[in-house]
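Apart from one protein chain that is not included, each protein chain of the complex appears where it belongs.
Entry: chain A
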Amino acid sequence: MTDVPFVEIEDLHFTFGGREVFRGINMAIPYGRITAIMGPSGTGKTTLLKLIGGQLTPDSGRVLIDGQDVHRLSRKALFELRKRMGMLFQSGALFSDLDVFENVAFPLRVHTDLPEPMIRDLVLLKLQSVGLRGARTLTPAELSGGMARRVALARAVALDPELILYDEPFVGQDPISMGVLVELIRRLSQALELTSIVVSHDIKETLSIADYVYLISDGKVVAEGTPKSLDTHADPRVSQFVHGEPDGPVPFHYPAPDFYSDILDDATASGGHP
């Protein structure tokens, strides 16, 4: 791809209490496109989004957004930059003391001086696009997991950000709302020229909307390319993941001692964790 990168990640290293999560990640995320980041569970996709958003600080390496080094900005400048970003959290992370309407209105209220009728229209528009206009008076506690994530999506796009980070947007959605969300993400990206980063396990949906895909595993980028090129990738690890095969070079298990000896140990020690 020859587009100007909007987000650049250079040689990123990050450790979580002794566990090396990233060991030199490089990415160039082009402006106005949908970039997917995929990888086995627990490889650090959420962590990567938090590094991009400046929630976590890397051990070394840089993250540049629109030319600004996220981790060298002052607190104030970082918050300014974040107004241009939207993030959909894996858990939704709605404000529990506000109802659905106020959750979506929150970014508009704090960052704009729009009159109340306009805020109302904008909020209803966003809620309509995720199919939850009728749920506006519910509190977050009254929503299902999938609904909460859709409200969170409406909130994330409330300010029409330039960059959106989606952490697992499709989890917990039925086939219909899944289709709607896929369409929504595609439309947001095309109509508004948003730069989107999608983290997801739903290979089919993700490959159908992504312009470019990074596959990370074991702290490194193991493959990258357009969805087409990954589909026919030579690396067995890549085709195992893309085609969702259980057996192959990518381990399903978190690093652990041999299963057989673990069980024998347990029998001899008669219970209790080591």
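Operating definition for what follows: a residue touches a chain if its C-beta (ideal position, glycine included) is under 8 Å from a C-beta of that chain, and two chains touch if they have at least 3 such contacts; residues count from 1.
One rule holds in what follows: contacts and distances are computed from a predicted model.
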item	value
The complex's invisible chain, by UniProt name, from "Sarcosine oxidase subunit delta", "Cell division topological specificity factor", "Intermembrane phospholipid transport system permease protein MlaE" or "Xanthine dehydrogenase"	"Intermembrane phospholipid transport system permease protein MlaE"
Selected from A:His111, A:Arg187, A:Lys228 or A:His243 as touching the chain missing from the view	A:His111
Option from A:Ser41, A:Ser96 or A:Ser261 whose C-beta touches the chain left out	A:Ser96
Footprint left on chain A by the chain that the document does not show	50, 53, 55, 75, 79-80, 82-83, 85-87, 89, 91, 93-96, 106-107, 110-111, 152, 155
